[in-house]
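The complex appears here minus one protein chain, its other protein chains still in place.
After this line comes subunit A, so read on.
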Amino acid sequence: MARDMSDKDILKMEIDQLQKEVKTAREPVSKTAKELCDFVETQSAEDPLIKGVPEDKNPFKEKGGCIIT
C-alpha cells in the first residue's frame, strides 16, 4: 500500500506518527541500561553459550550413540 501512496500522503502519515511519538513516555538511559544489564546477569547462569555445555548434555556435540526419537 505504501508504494501506491502519493508523497503527500506518506508525509501526512509520517507527521501524524511523529506527533504521537513526541509525547511517548520515556525513562532515562541510566535506569533502563542498568535493567538490561541486570536482566543479562540473572539469565547468564542459564545461557548455555555463556556458561558452557557439558559434553554429555549437548545433543550436537557427538554424532553417534543412540537417540530415541
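The definition used in the following text is that a residue touches a chain if its C-beta (ideal position, glycine included) is under 8 Å from a C-beta of that chain, and two chains touch if they have at least 3 such contacts; residues count from 1.
Note that in this section contacts and distances are computed from a predicted model.
Chemist: With one chain of the assembly withheld, which option in "M-phase phosphoprotein 6", "Eukaryotic translation initiation factor 3 subunit K", "Proteasome subunit alpha type" or "Guanine nucleotide binding protein (G protein), beta 5b" matches that chain's UniProt protein name?
Modeler: "Guanine nucleotide binding protein (G protein), beta 5b"
Chemist: If you put the missing chain back, which residues of subunit A would it touch?
Modeler: That gives, for subunit A, the contact residues 1-15, 17-19, 21-22, 24, 26-37, 39-41, 43-44, 46-50, 52-53, 58-61, 63, 67, 69.
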